[in-house]
Structures are given as C-alpha cells and as structure tokens.
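A protein chain is absent from this complex, but the other protein chains hold their places.
So, chain A:
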Amino acid sequence: MKTLLTVIFMIAVSVSLQAQDCKNTLTGKIIDYHNGDPLIYATIQIIGRDVEVYSDFDGNFNIKNLCNGKIELKITHPDCQDLIYPVLIEGDTYENIKLEHHLEELGEVALSGNSTIENSKTGQEEVLKAETLERYSSATLGDALKEISGVSSLNTGNSVVKPVIQGLHSSRILMMNHGVRMEDQEWGAEHAPNIDLNSAGNITVVKGASALQYGGDAIGGAIIIDPAKIPVKDTLYGKTILNGATNGRGGSITTSITKSYSNGWFANLQGTFKKFGDFEAPDYVLSNTGTEEKDFSLNFGINKFSSGFNVYYSYYNSEIGILRSSHIGNVSDLIRAINSEEPAVVNNFTYTINAPKQKVEHHLARVNYYKRFEGLGKWNVQYDYQLNNRLEYDIRTGDDKDTPSVDLELQTHTLTTNFKFDARNEYKLNVGLNGSYQTNYPNPLTGVRRLIPDYDQYKLGAFAIGEYKLTENLLAEAGVRYDFTHIDAQKYYLKSRWEERNYSENYSDIIVEEFATQYLTNPVFSYHNVSSTAGLSYTFNQFKLNGNYALANRAPNPSELFADGLHHSAAVIELGDLSFESETSHKVSLDFSKNQGDFTFGVSPFYNNISNFLLIEPSGVETTIRGAFPVWDYKQTDARMFGVDIDWSYQINHNFSYRGKFAYVNGKDTQNNRDLINMPPANLSNTISFQQEKWHQLKLSITGNYVAQQKNYPDNNFYYDVLEDGVYTSTLVDVSTPPEDYFLLGFEANSTFTPFSHGSMQVGLRVNNLLNTSYRDYLNRLRYYSDNLGRNIMLQIKFNY
C-alpha cells in the first residue's frame, strides 16, 4: 500500500514538474515542531512557479530539476499554520522543515497559560461553557456554578454568593482566575469571589484536591476560570449582552471586543456594569440589598506556537448592600428577629445603598511568557500581582458614620514557573515551582480593633504531576506537591481576651509591648505540607470510569488563627486560636460516566476523611456592655464526609429532551459524633426542554428545583433570659433548625435572529421562582431575618458581531 501510494506521489510530482535545464534536487522532511513526528500530506509549493508536491508517510518529499539560487516554498497542512520557507539551492539540497502543529490548541495554550490538558484526568471534573455562563451574565459567579451537580452556595443575602463544593467552601476552595490564584480574602464566609463572571470563557470545577498544579490545599476543590480562546487569524469580533430584571429593577451590560492577527498578536477588551436596587421577597422589600458592580479587563500578547507572551489586567469593583434588618445588637435582638415573620425594617424600594454594606476593589495583573522546546515540551513563567481592598460599613454613630469598620488591603506577588513535558504520546509530565509574598494592611483609621491583623506571608511550592497511558483505554495519573507557608503577624490582643484564651501559658514570649488594656504580639508560624494524588481512568465502549485518591493539607488561614471580634450580621463573637495545625484530607472519589448516545449519565460518589478539620461552632455566651452574644469558637476536630453527585439526560426525540441532577452530602464530626454544621441539603433538579431549529432556533425549558430540609445538623440552640413585663423568662434561641424544604419552578425561552447582514442576535427570557414561593435557605446566613427572593423575570439580548 505504502509503495503504491509513493508511486502515485512520484507520478504526481513528475507530471507537475516542468522540464527545466537545471538538475538539482531538493529533498526534505516535514516534521511536527511539537513532537518531531513526520507530517503526512503536507503540500509543498514553490512560490511563483507551478510546482506542487506532497509529503509521504514519513514526511519526506523531493523536488527535482531545480537551478541554483533562492526559492521560496509555501508549505500547507490541514492541522498547521501555513509556512513560507526560503531555501537556497546549491547543488542537491536537503532541508528539515518544522511546522507548527495544532492550530486549534494554540489559542488555548497561550491564553490559559498552563493548561492544555484537563486539570485532573482521573478526578471529578465538570466544565461550564460560555453559553451557560452568558445566561448568568447579570448574576454572580456563585449562581452560575450551581449549574454543576454537587456545587451549592453559601449566601449572605442574594448578592454575596460563595461556591460550596461537596460541602466545603472558603479557604478550602482554590480559584484560578486567568491563570492567577485569587487572593481576595476568601477566608470570610461573607466574602464572595471578586471575579466578574463575564470575563470567563469557560469554567472548570475540579471536585477535590487532584489539581495539584494549582495548590496542595484545595481540600474542597478548584474552580478554574479560563478566558475564551482567541483564534490565530486576522479577525475582529465582539459580543454585547444586555440584561434587565424585574426583581431589583436593574440590569447589566457587558461587552467584549477582540482583535487578532494571523501572526499571533491579539488584544481583548472587556467591561461590565451592573446595577440593582432593593431586591424583593414575595411579601416585602428586602431593604438595603441593592448592588452596583463595575469591572473591566484588558488582555494582549502574542500567541505563537514556539513562544509567546501575554499581559492581562483586570479590575473588579463592587458595592453590595447588606439587608438592613440583619444588623443587630445582641441576643435579645436576635430572638426578636428570629421570632418575627418579617424583617424589622421594610422601607420603600430604593436604589440607594446605605450601611451596612461592603465595598470591594480587586486589581489583578499578570505577565506570562512561554517557550516551546522542540521534541521536549513547553516552559512557562509567570508573574502576577493582586491588590484587594475590602471596606465593610456598619451602622455607626457620630463622626464615624461614614467610616468603614473594616478596611483591609491585601497585596500578593506570585512568581510561577513550570515545564510541561508533553512531546511523547504515552506520557506527560508537568513540574513546577511557585513562590509568593503577601502582605495584609488593616487601616487603623477605622477606629475599630482589627478583625485580621497586619501580617506578611511567604509561600513556596513545588510540584510534579505525571500521566501515563498504560494501554489505549487505561491512563494512570500521579502527582506530588510540597508547600511551605510562613506567616509573620503583628496583632493586638485585649488583655482580657489574652487571659481568657490562656495564651499567657504558651505564648508569653510573643508579647512585644504592653499597653493599658492591650498587648501587642508577634505570632510567627511556619507550616510544611506534602500533598499527593494518584488515579486511574479507564474507557470502554461509551463508558468512562475514573478513580482518584487525593491527599491534601491546608495551613490555617488568618481568620482561623487570629479572629477575635464581633460579627454584626450574625450577632456572634468569633474567636480564632493560635494553636491550630494544618488540616489533612484524604479523599477517594469515583466517576462513572457515559457521554455519548441519547441517554447519558454521570455518577460521582466520594468519601473524604479530614483530620484536624477546622470548624466554627457556638461554645457559650459572652456578656458585654451591649448585652449577651453567643461566642463562636473555631475548633479543630476530625471529620468525615461522603456523598454522591448524579447527572443524567435523555434525548426523547428530535425536539424534546430531559435532564436531571441530584446531589447529596453527609458530614460528621467523628470526634464528638455530631453532624457538621452548614452541610448543603439534598437537592434534585429536573429540566424538560423543547427545541425547534426552524423557528429561529427556539428553545423552551421548564426546570423544577427541589431542595430538601437538612435533617442532619448540630443542635447549637441555647436558652437566654429575656425580660418581659417585669419577669425574666428563659427563652429558646433557635439558631440551628434548618428551614423547611422548598420547590422552585423556573422557565426559560431563547431564540436567535439575524437582523443584520453580519453577526447575530439572541433573545432570552427567563423567570426564576415562577410561582413566587416564599422560602428560606439553610445556607443563607440571613435566613433568620428574611425570606429569599420572590419571582424574577429577566430579559436578555445578546449581540454577536
């Protein structure tokens, strides 16, 4: 066969060649720059002459009858970029010609920095694509992520939405935003990720710690936000999405423009503006819940196969009103709030945002360079800088009325480098190093004792992850990572707190200076952590079975170490402890899926055993001059969690389809044999869709979302003496019982039009909580004070041009 083809080639070559005087022969080989493989069927033309030959199975070609002198070859191959290649002919000449392969991948390689492969080949991983993200354009990142089974959210109202992966959140989830690990004070339960959802092209969620290249402490998982791929060709395109919503009487606009060139240069500009007034529950206005968000990002660079660089900057600015009624004084106020059907303050709708509120700014800048080494792999180096400023305004009196109570400035510098050996098809290896310096500056002008102290933190990490194709169907993956964390803080303790914590016994040596009521201390801690992962992936017929084990270690965060203060929104005193050690998690997960055919499914069970698990729970009541407050102590215990995420879908016929998802997680404190607090309740979602391409690609769908009542919760209720009509009565303070189950119905309609000669327009209508159901959610920190949102009708218009 091979010889026959060669003969045909030779005939083709000789036929196409013109009779010439010159007798020189150019022989050569066309090879893949990437791995040195020969490229078959590449077309080789001599520019300006009617000469055309093809490379054979070994990538070889020859052109006979050439004169001495310069010629230019044009080489084309379906998978590669065209190449103009000058050759000097001096007698018989030999040339090795390398072609840049994998044009499709190129956009992804350059922009996502260090990820061409999946983030974890054997773990549980799911991706949200642009079309899903666009539906949530006016909402938050946390809302969009809930599309993934097993991902829920921890809310403070409806605008502060933190993702929860299989029951874990905050510092246990790592966020990679455009190749940069987010450092946005993610430790706080009411600190939502400072990311504009509209800057993402796609989002990958790795459930668990198997994506070691990003960090070894992602006990809960990793959320990887990548930009849209930019093609390597001469083009200019844009996208604008307009949203309007009845609930909150606001909307958003987001625009993105991209210019790229076939020589690899590209630039992208993107911006978003969102504005909402007070949101509304079915029966009342949620006073002071308006939001405003202004974001933009800029991305440019050169995106070649052999090397490239990329500069990215993004700015995020949001102002979020916190429900007025949630700002309370003490336990008596809390009892009043819990026992009242409606929030204490219900005003008329307004766009004004007053205290309590949060104002957050996040700057992110990154410079990235990569170079590909022939037959070896790709080297990547990156520097990034982040500046996060968080202002929290409480209701204050007098001169301090407009002064924030919290003013934290967190700066992070990170240097990352990795080398990915990916030239061979059987195995791939990714090794890397990263170092970071972080400094936190709490502004003393707040006049409120610092929630998080001044600190400097140094981190150093090294990893190696490899994958090996054992057979055509079986792939093995393993990785190991070492992390060093050093934190040097300067913290003031009230003397009364210092004694109450018993720090004088073990920590008297860290006192730097003594004041009338306070000590200045210098706590310094170092943590050495080793994390690892190993797994197998087996594909057979239409099925795929993944099994993965991940060991992860997480050093305690500044809040867990140093917190000591009052949280108004929860009316609790939160206390950290200096003696905490790193958390260690052992997680085993399976993922059995079928992704082809009319019926598809994915079943992902997991078991996670966490020793030294850090959790915060009530430990008693502390009396202050403002009355009594429940004290929530951070404590360290052992925990285990297990659960399962299930997805399924069925294409009923050409027009109708059905899909569903279910998630369950069960968490227990094994040391005290107690249920873990804030575990997401079981939830089930079913969607039926109708699609008709002929009617402007009309798509209609109805979704029913059922959230069960959480029956497994720790009982932290307590009694408090309340003065009523001259008599103190012992009153139950029910802070534990989860809200009842609820069912929400949603509706969606989408259509695409082409009213212009160029581009397209998509119109979408969405209704959330169609039946205007009153409900409260267990994982909403404001559930004591108010219901969740009522019906919301949203209109979206999207232009592609």
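Note that in this section contacts are C-beta pairs under 8 Å (C-beta built on N, C-alpha and C of every residue); 3 or more make two chains touch, one makes a residue touch a chain; residues count from 1.
To be clear about the criterion, contacts and distances are computed from a predicted model.
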(message) Leaving aside the chains you can see, what is the UniProt protein name of the one that's missing? Options: "Type 1 periplasmic binding fold superfamily protein", "biotin carboxylase", "Xanthine dehydrogenase family protein subunit M" or "ABC transporter permease".
(response) "Type 1 periplasmic binding fold superfamily protein"
(request) Return the single residue from A:282, A:329 or A:375 that touches the missing chain. (result) A:329
(request) Just name the one of A:298, A:338, A:367 or A:429 that touches the chain not displayed here. (result) A:367
(request) Kindly state which of the options A:236, A:470, A:512 or A:771 is in contact with the chain not pictured. (result) A:512
(request) Tell me where the left-out chain touches chain A, residue by residue. (result) 302, 307-309, 325, 327-330, 332-333, 344-345, 367, 369, 371, 381, 383, 385, 395-398, 400, 411, 413, 415, 437, 439, 442, 444, 446-450, 453-454, 490, 492, 494, 496-497, 512-513, 515-518, 520, 568, 622-627, 723, 726-728
